[in-house]
Structure formats: C-alpha cells, structure tokens
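The complex appears here minus one protein chain, its other protein chains still in place.
Then we have subunit A:
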Amino acid sequence: MKVVVLVKEVPDMGKVRFDTEKGVVDRSSADAQINPFDLNALQAAVDLKNLYNGEVTVITMGPLRAERTLRDAYARGADNCVLLSDKHFSGADTFATSRTIAAYISKLYDYDVIICGEKSIDGDTAQVGGEVADILNIPHAYYVEKINSISDKEIVVTINSLCGSKQLRKMKLPALISVTKNINRNELPTVKRKLKSLKIQVEKFGLSNLIDYISEEDTGFKGSPTKVIKVVVPKEKIKECKVYKDDFRGFFSDVLGALKDKKVL
C-alpha cells in the first residue's frame, strides 16, 4: 500500500501578528509548524501503513526551511520525505501549487491513495486536494471521517457531510481523500523516531527535476491565475457588553427582553 500525504507548513496562528495599518501578515512573528489538519491526514496514512504493510511518502512544497516540517512528519511515522522547492515555485496560488504537486506525483507514478487535511489554517481554501485529483484524473472524496475498507483495487470511505447527509462511497484506486479532524487522534512521536528524524535524507526536487511533467510558466506566481491585489486586516470589533454579576433578575429581564425582541419567545 503506497500512501502519499500532502502537508503544508503554516505559521502558528496563536502568535502570528497582523498589521492593521499596512494590511500585511508578519510571517516572521511566528514559528512555522505543520498545518494542524494535516496531522490527521498523516496519522490516517500511518494507520493504513501499520494495517496493510505500506509505505508513507509525505510531500510539501515550500522554501528550504520546510525541511523541518518534513522531519517532524518523519518522526510521526512517514517513510519518505519530499520537498518541492525552487525559486520558480514561489508565489504560487492553489492551481499552480496543485499542478506542481501533481507533476511530482505523476513522476512518482506508483501510488494508491493520496491523503490531505481538511484545509490549511492560513489559506483556508481546501482547494489543493480537489485540484490535484482532477489534474491526475483520479476520483476524490472530501470530509472523510472513516476509512471503512481498502484493498489493492478500491477504497470505501464514510463522508461526513454532503448535502446534509453522510455517504458511504467506494472509489477505484488510485484515489484522493481529505480527512476531517475526527478521523483519528494524533499519536505523539517517539523519542527514538525523533532522534532518527534529524539524520534522515529529505529528497529535494526543483523545476529541473520535474520538467518532463510541468513547464516553468505553469508554476509559481507566473502560473497562478488568481492574484491577491490587496489585503485588509479588519480591526477587531469589541462590543459594548452589558455585564451582570450577582444580579440574576436584572440579567434575566434583559435576556427576556432580547429574546422577545428577536421574536424567539
């Protein structure tokens, strides 16, 4: 069973600072970390590997420093770590990113399942999975909360919610799934694997390695059909809250008035 996991490196959202005046995100204000939703994808892949004797390849596209995120993925159970990095790849939107990742996966050729997290906490788009699946012309399912079964030809999954219902779906392999955070609980890396992760070889691929699968103008900023023209950092609206303490009657009469006002009572 060959499982590919797509991960993204993102800033720690609790620490990153936003400049309201200039409308910029100061990425240097926070450490980079593996996108929290991708940890569930990685865990799902490692669980499959343990059940079916497989191999997990983790792919990330990003600057050279993203090697750290890949070492973290190794510590958590990945076997092969691949970094797609090139000056031409920078400034990519979801489509250019998907094309670059799909180019690498086409080159890889032999794979059964691709697993992604639900979305990234910085881009929030949840687009790369579906775009990669379409470029590779393989079926996909989003919001997967359970992998019911898998054989060497097909996978059966439970989709958490489509049109307000759950769905049990069978797909031919290779297929792509994105998983919800409820699919599993992340296991912590062992000390042994953590130490080993410092010594492993991260495979690096740039444009020249993928040139049979993608051309320069389809990558990075140049290959991106969407352009961010402006970023606005809205000021937090702090409400005037009427706070009660030790005065239940006052509180309740206010609440009752509001409920009536909103016609819910």
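Heads up, the rule we're going with is that contacts are C-beta pairs under 8 Å (C-beta built on N, C-alpha and C of every residue); 3 or more make two chains touch, one makes a residue touch a chain; residues count from 1.
The rule we apply is simple: contacts and distances are computed from a predicted model.
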Record lookup, UniProt, unshown chain, options "STAS domain-containing protein", "Caffeyl-CoA reductase-Etf complex subunit CarE", "2Fe-2S iron-sulfur cluster binding domain-containing protein" or "ABC-type polar-amino-acid transporter" -> protein name "Caffeyl-CoA reductase-Etf complex subunit CarE"
Considering the complete complex, identify which of A:Ser29, A:Asn50, A:Asn182 or A:Ser215 is in touch with the unshown chain. A:Asn182
Touching the left-out chain: which of A:Val16, A:Leu39 or A:Ile150? A:Val16
Residue in contact with the excluded chain [from A:Asp72, A:Asp93 or A:Asp112]: A:Asp93
Touching the unshown chain, subunit A contributes residues 13, 16, 18, 23, 25, 37, 93-95, 98, 118, 121-131, 133-135, 138-143, 156, 160-172, 175, 180-182, 224-234, 236, 238-246, 248, 251-252, 254-256, 258-259, 262-265
